[in-house]
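In this view, the complex is presented without one of its protein chains, the others remaining in place.
Our next item is chain A:
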Amino acid sequence: MIEVSELSVSLSNRRILHDVSFSAAAGAITAVIGPNGSGKSTLMKAICRDNAYTGSVSINGRDLTTMTPIEAAALRAVLPQSSSLPFPFTVYEVVAMGLTAGRSGVPLSMNKRLPEMALAAVDLAGFGGRYYGEISGGEQQRVQLARVLCQVWTPVLDGAPRYLFLDEPVSSLDVKHQLMIMDVAHRFADAGGGVIAILHDLNLAAMYADSIVALREGEVAGYGTPAQVLTDDIIAEVFDCRLSVGATPPPGMPFVLPQSAGRHSAPAHFTKVA
């Protein structure tokens, strides 16, 4: 269980997050949604201890500030939005960096094969020999996910659940791989681990998340199951635009459709030149 309580973050005297509280259970996917600038990435940085914060964050009952980097690395792995490398590493070498903390959870003799298994899990089997800088952005994002999976390969280690923190894990992926990556997260949670994912696609959140935290201007505007959070009122307030929430045929999963205000109703920002 990850518990975030009364978390506040201010950067250069500007309040970015205010009194954010929620918990992310092991065995579940917790999605964080919200418009640009609502504080999603700041929240991710705070729970990774990249930013100073007030309030408290605990992982499996232990306060984050009492952990050494190596202890934290054994409990959670973090997927950044993007990573560039200054040196020509191969894909295999990048994925193997996930083994830095040495707590993958598999026997040492298997460690050498682990990067290949992780690459297969993100549909990049056989990519190990390619140079990281020479593959596409979407492929790089999946390579980084494979690295993250290596770090916490067994979702439960010594009886303690471990966690994946994913910052927009599918932002540059095609639809097939979006579903595939979310399936990987889903299997990780099914096996007893926990996942916190920042998602822009509300329908992916509806489909995969067990609970959703909706942020608006640094505060929690909605928190609960997808059915509780993805309602017309909350979504319209959070995103400040017209969206329509429906329900799929049984099992009744919510879905969200954007509603255009119409081609002609927008004020004319552009001047037509005859």
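Here is the rule we use: contacts are C-beta pairs under 8 Å (C-beta built on N, C-alpha and C of every residue); 3 or more make two chains touch, one makes a residue touch a chain; residues count from 1.
Operating definition for what follows: contacts and distances are computed from a predicted model.
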item	value
Absent chain [UniProt protein name; select from "3-methyl-2-oxobutanoate dehydrogenase (2-methylpropanoyl-transferring)", "Glycolate oxidase", "Protocatechuate 3,4-dioxygenase subunit beta" or "Iron complex transport system permease protein"]	"Iron complex transport system permease protein"
Which of A:4, A:17, A:78 or A:235 contacts the chain that the document leaves out	A:78
Per the touch definition above, residue among A:25, A:101 or A:256 touching the missing chain	A:101
Identified contact with the non-displayed chain, of A:50, A:63 or A:240	A:50
Touch list for chain A against the chain that is not drawn	45, 48-50, 68-70, 72-74, 76-78, 80, 83, 85-94, 96-98, 100-101, 103, 112, 115-116, 127-130, 151
